[in-house]
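First, the structure itself, so that you have it in front of you.
Here the complex is missing a single protein chain, while all its other protein chains stay put.
Let's turn to chain A:
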Amino acid sequence: MSELTSNELIRLSAAALAAKLRAGEVTSVEVTQAHLDRIAAVDGQVNAFLHVNAEEALAVAAEVDAIRAAGGAAAEELHELAGVPIAVKDLIVTIGQPTTAGSKILEGWHSPYDATVIKKLRAAKMPILGKTNLDEFAMGSSTEHSAYGPTRNPWDLERIPGGSGGGSAAAVAAFEAPLALGTDTGGSIRQPGAVTGTVGVKPTYGAVSRYGAIAMASSLDQIGPVSRTVLDSALLQEVIGGHDPFDSTSLTDSFDNLVEAARTGNVQGMKIGIIKELHGEGYQAGVENRFNESLELLKEAGAEIVEVSCPNLKYALGAYYLIMPSEVSSNLAKFDGVRFGLRVLPKEGPMTIERVMAATRAAGFGDEVKRRIILGTYALSAGYYDAYYGSAQKVRTLIQRDFDAAFAQADVLISPTAPTTAFKLGEKLDDPLAMYLNDVATIPANMAGIPGLSLPGGLADEDGLPVGIQLLAPAREDARLYRVGAVLEALLEEKWGGPLLAQAPSLVEPVETLVETHGGSK
């Protein structure tokens, strides 16, 4: 038996868990069970998980433990992260567990195949704890658009955990999982990371296979890691990355220098560019303060801070809200009540396929999904195509040129990840445009295909909630994010006297009050 209590085990990083597993100080069954116990204890409050995969996760854990106990070549060949459990955003298809995409239209659906990233997790023998909540089809910035109820922010249960990957971020922040997979189309990994005090990375477009991630906007979508430390994200990106013949947009470049970059972080002599257009006006004072503090720390560590301008970023949000819905309207056409998921018959009139499709999609899709399908259908209509979709694609070129110019002056770029800290549940639900503005700083990376990392930058003075710092690097230079991120993380943790999440509420109340306040939780 481990000398650590399960409460201590769940607070370890994936790298620390992996080291203890290798040293035989703890078993994967103990580690996995500790996380399943934590899910049982707190997920009634957080609602990060849509499905808990206890049986399979424990079986994989037991298999890893048996291989380690037997020793020999098989034990030697175990992956570094073998036995370290992980949660998966429910947009990624898995054999043996339901995949809902947070939508009623896929309720109860089981994929007949595994996503490539899932195959890689299985090959590494990482127990999959379950599937995490998200805005329906990953459309949203708060996880409130999930058909299965919102996820709550572990820092304040009355607030949003960000979105669309609020479930993955909240699971990691609440110590329900040391690692998770997310998907990022306009910030769905990084913005939840920012508001929950966790780390999230959107790799270079094509660095991780998208095969088996239910497509939202194919030219923008990217699977990436969610974790509590920069090193853990690097470890996970190396597990899931690599060329995949099943994804024609998959890059053949090698991304095997990420862990080394995180372990040998150094900013001495590096040029770090502040993007003039991505801070200041419109950003919460506490966000600005923490951002400026991070700049000071990087400067003290030997980096040179320069200012760069990307003037066309002012068009990025608008262009994104033309390109993304256009691709959404096409990608979601397959949910028609024929091949998978829900079928709803019209209440009256002729029972034709067209009317069945319309009734199915009316009942199966939520408001935000319908809004984006209609908007995309509009942007692609004859007569509007050039002005909308065509212009937005030109803006994409201008944004890429802006970043090319910026990276000629700086090795990495830096900005706040999100303009504000976590807002209250319901606060922006009736104002789609206000919701869209949450992603103003994250969208440009998706438009340009470049990698971005968000790490915790501290707590805002005015509300005590986490602030995210975003780093951006040129396409294929993901290692730079980890190199700089690891340095900034170490400097900040030294200042805080430990990880930021050590300051988060415990969520588990003393036993005597538990009965009164949370007796009915699931």
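As a working rule, a residue touches a chain if its C-beta (ideal position, glycine included) is under 8 Å from a C-beta of that chain, and two chains touch if they have at least 3 such contacts; residues count from 1.
The rule is simple: contacts and distances are computed from a predicted model.
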Omitted chain, identified by the protein name its UniProt record gives, among "Cobalamin (Vitamin B12)-binding domain protein", "Aspartyl/glutamyl-tRNA(Asn/Gln) amidotransferase subunit C", "Multiple sugar transport system permease protein" or "Spore coat protein JC": "Aspartyl/glutamyl-tRNA(Asn/Gln) amidotransferase subunit C"
Candidate in contact with the missing chain, chosen from A:215, A:447 or A:471: A:447
Residue, one of A:11, A:279 or A:396, that touches the chain absent here: A:396
Residue in contact with the excluded chain [from A:5, A:264 or A:381]: A:381
Where the missing chain touches chain A, by residue: 109-113, 204-206, 219-220, 245, 248-249, 251, 312, 315, 317-319, 321-322, 329, 333, 336-343, 345-346, 350-359, 361-362, 365, 370-371, 373-375, 377-378, 381, 384, 387-388, 390-398, 400, 432-433, 436, 446-450, 475
